[in-house]
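The complex appears here minus one protein chain, its other protein chains still in place.
When the chains are written out, they are named A and B in that same order, and each has its own residue count from 1.
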Amino acid sequence: MMMGKINGHLRLMLAGAAVSALFLAASPALAETPADTLVQAWAIDDIITMDPGEAFEISTGEITGNTYDMLVRLDINDTTKVVGGIAESWEVSEDGLTYTFKLKPGLTFASGNPITAEDVAWSFERVVKLNKSPAFIIQQFGLTGDNVMEKAKAVDPMTFVFTVDKPYAPSFVLNCLTATVASVVDSKLVKEHAAVVTASADYKYDNDFGNDWLKTNYAGSGPYSMRDWRANELVVLERNDNYYGEKAKLQRVIYRHVKESATQRLMLETGDIDVARNLEPGDLDAVSANADLTTTGAPKGTIYYISLNQKNPNLAKPEVREAFKYLVNYDAIGETLIKGIGEIHQTFLPKGVLGAIDENPYTFDVAKAKELLEKAGLKDGFTVTMDVRNTQPVTGIAESFQQSLSQAGVKMDIIPGDGKQTLTKYRARNHDMYIGQWGVDYWDPHSNAETFTSNPNNADDSTTKTLAWRNAWDVPELTAETNAALLERDNAKRAEIYAKLQKAVLETSPFVIIFQQNEVAGLRKAVDGYKLGPTFDTNFVANVSKD
Amino acid sequence: MTASADTMRGWLLSEQPASRMQARLGRAYASWQRFSANRLAVLGLAIILLLVFIAIFADQLAPHSPVVGDLQGSRLLPPSTEHWFGTDDLGRDILSRIIFGSRLTLFVVVLVAIIAAPVGLLIGTVAGYAGGWTDAILMRITDIFLAFPKLILALAFVAALGPGIENAVLAIAITSWPPYARIARAETLTVRNSDYIAAVKLMGASPLRIVVRHIMPLCISSLIVRVTLDMAGIILTAAGLGFLGLGAQPPLPEWGAMIASGRRFILDQWWVAAAPGGAILIVSLGFNLLGDGLRDALDPRGGEQ
Partner (left out) sequence: MIDSGAIRKKSASASALALGFARFLFIVAITYLGLLAVTFFIGRVIPIDPVLAIVGDRAPASVVAQTREELGLNLPYYQQFLLYVKGALHGDFGRSVLTTNPVMTDIRRVFPATVELATLGTLIGALVGVPLGVLAAVKRGSLVDQIVRIVGLIGYSVPIFWLGLLALLVFYAKLRWTAGPGRMDVVFEYTFTPITGFYLLDAVLQREWPAFRDIFAHIALPASLLGYFSLAYISRMTRSFMLNELAQEYIVAARAKGLSETRIIWRHALRNAAVPLVTVIALSYAGLLEGSVLTETVFAWPGLGLYITNSLQNADMNAVLGGTIIIGSVFIGINLLSDLLYNTLDPRTRAR
């Protein structure tokens, strides 16, 4: 009886143990990605739409760059210049108002439809009329829903004419046209999927120009076509066999949403993925040390900065603004928190943009900062807050800055929050200090100059809410200079104006600019030809192959 | 000495207590005896006392500053004699952070208990005693809060209130009172129609007085047990909020937030996340052991429910 009892228990125990053992023995299937597919792990949760006329996020920049074509594209060898995309050649009229583009002959979309100047004109029309987030890049040349059909039109199937309202610097106009919002969409295909909507005071048109459909579908002509997007899960690109140029080497590119750097590294080490895109410094070191893996990197047009709201009387003092620039431990941050993923950079134009100067005059100097604070009458320090979104490396930098400030007697409270939450507060100008990043909207110095140095109306109800406005930095002279730079048609002179603006920001602004992002990727050795571009929409994957 | 201890014991355990005081002390002593016979429960008590001790003397105990570190010189160092638990990504001593973090943990636990238990007690006893519509309405509200996923509700409240340890406390309190209300109501229902309450009523006591003076005290012991058992859950929820980035503000050494930041280094610098996780485990284990022991001691019927 005793034996029977024990056996009974034993059997059950064994059954239980067997279940657990079964689970633990669930060793994964062979970890290798298919030979014709590139699998990348990347945080792609920023994607909210795939419509190039609406998308304005980092991830969509890369997807659109690989799947659509524009009239002109950034020259990835010299990013101060542009090269032809769909356009074979272009001409600027004497008065600087008319741009005439000749298209390359015989091009087709992925659908097989021919690419014509009509498609280009319609693409511009839909962007301007839809008026989504990135539309201002086109609209800023004086285009409105009423005049777009006149200002951007096809004079014959191979010729597109674009008319601007002022004699802008041609480099400015062309740089803007390299932005993904200027992607040429397959008008025939998209029109088939346009949904009927009721016109209203805000939206005067009877259809949505295919916006709803294009959010999740594709109508472009790039080397890859976008096959599938599942939010927060994956994006799948498929080779476009109708591509007019050199065909993509791999059949398929899969972006898999993985947020964590450590996870990405593990998956890379096990061979579950070919490319890891969000590696943090520690993991980057480990990847470079691994014989099966390599890394690659490229500086990107994103800079990280701390800003001081000028509505706060203490922060509005020029000495305080200057003192804070001495209170960032640039060297320590550069060697640890952003090692490999960023480079100390103190001017507002990222390296590689026309007119960018490379000057980092500030160093960590508590004594100097204390002196300045004393001059400002704040010898005993004061208390401020900083809104920090809870991601790296900004949290680490904020905590390091907090320690530095305390050495100078300034007590800084960190208010952590989710990205959207801190941003909401920042946009309402309710912060003291904010740590954030700014990526260029389009590859032209005006993009950053406009936001850092122009503030046409510092009132709370202003409609132009630049970063200068968000920090209540009222600078009429700089605003005027920024606008003047736009009309300077000589590139060298234009660059000079931007150099001057950068120096002004460096010396007097409430922006403590810390570093420029360096995008990195960890790769399996088998991956060939993977190269990160200067912008996200030039991270081309068509040349990538695997052996 | 021994003799007097024996007399003391005899007095406490006397079958015919001479005074109300003696009876009360006697009951408490019997409870203590049951409690102290349970070695695990004593261990739990010891852990909690140690936690309180560490929290009080954190300034003296911590070898380094919990918030200031040397970014360049001492980042992510492995455990050593200088830094027993190693250092974190900003070069701070993890042991010191854990020691100071004990204050936050106690703060959260105590404050949640102080807010949630009385609210639950009040709602439960009022609902149970009043009955009818009052009962229906109060219990529906309780049900609504119970039907919510607890962590998600806490998340939503913290998001709405803004981050910070006080708001985390408030959010957890908001989500943890309903079970207390349930318990208090159940207890109230069992005593409501008792002769004792009827007698008090006959003496002309107001409903308010009955609830506060006569019903609430009866609910307290089961509530204390329940709250103690819940403390581990409160610690885990607070840590979960911290882990999701919604708890304490940096550089406060909140344990959950420490795990979240250590998570990034788990492959090479496992100690950054391991140490605070271990601390949470030990403390919530302590509360669970204590709660278990208390329940067995205070409630000799020993039901699990």
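Operating definition for what follows: a residue touches a chain if its C-beta (ideal position, glycine included) is under 8 Å from a C-beta of that chain, and two chains touch if they have at least 3 such contacts.
This is a predicted model, so every value here is computed, not measured.
Among A:L71, A:A135 or A:L279, only A:A135 touches the chain that is left out of the view. Taking the complete complex into account, A:D441 is the one of A:E322, A:E399 or A:D441 that touches the chain left out. Here the missing chain is touched by one residue of B:A156, B:A205 or B:L298, and it is B:A156. From the options B:I183, B:V211, B:A248 or B:A297, the residue with contact to the chain not on display is B:I183. Check B:M21, B:A147 or B:M203 against the missing chain and you find that the one touching it is B:A147. By the touch rule set out above, chain A reaches the unshown chain at residues 1-2, 4-5, 8-9, 12-13, 15-16, 19-20, 23-29, 31-34, 37, 39, 45, 48-49, 56-57, 131-136, 202-203, 215-216, 231-234, 236, 254, 256, 258-260, 263, 266-267, 270, 272-273, 418-421, 423-425, 427, 441, 463-465. Touch with the hidden chain on the side of chain B covers residues 40, 140-141, 143-144, 146-153, 155-157, 159-160, 162, 179, 182-183, 226, 232-233, 236, 239-240, 243-244, 256, 259, 263, 266-267, 270, 273-274, 277, 280-281, 284-285, 287-289, 292, 303-305.
As a working rule, only the chains that are shown with their structure count from here on.
Chain B meets chain A in the complex at residues 67-69, 71-72, 75-76, 89-90, 159, 162-164, 245, 249-251, 261, 263-269. In the complex of the two chains, the chain A residues touching chain B come out as 260-262, 265-266, 280, 282-283, 286, 329, 331-333, 335-337, 388, 390, 392, 395-396, 398-400, 402-403, 406, 413-418, 421.
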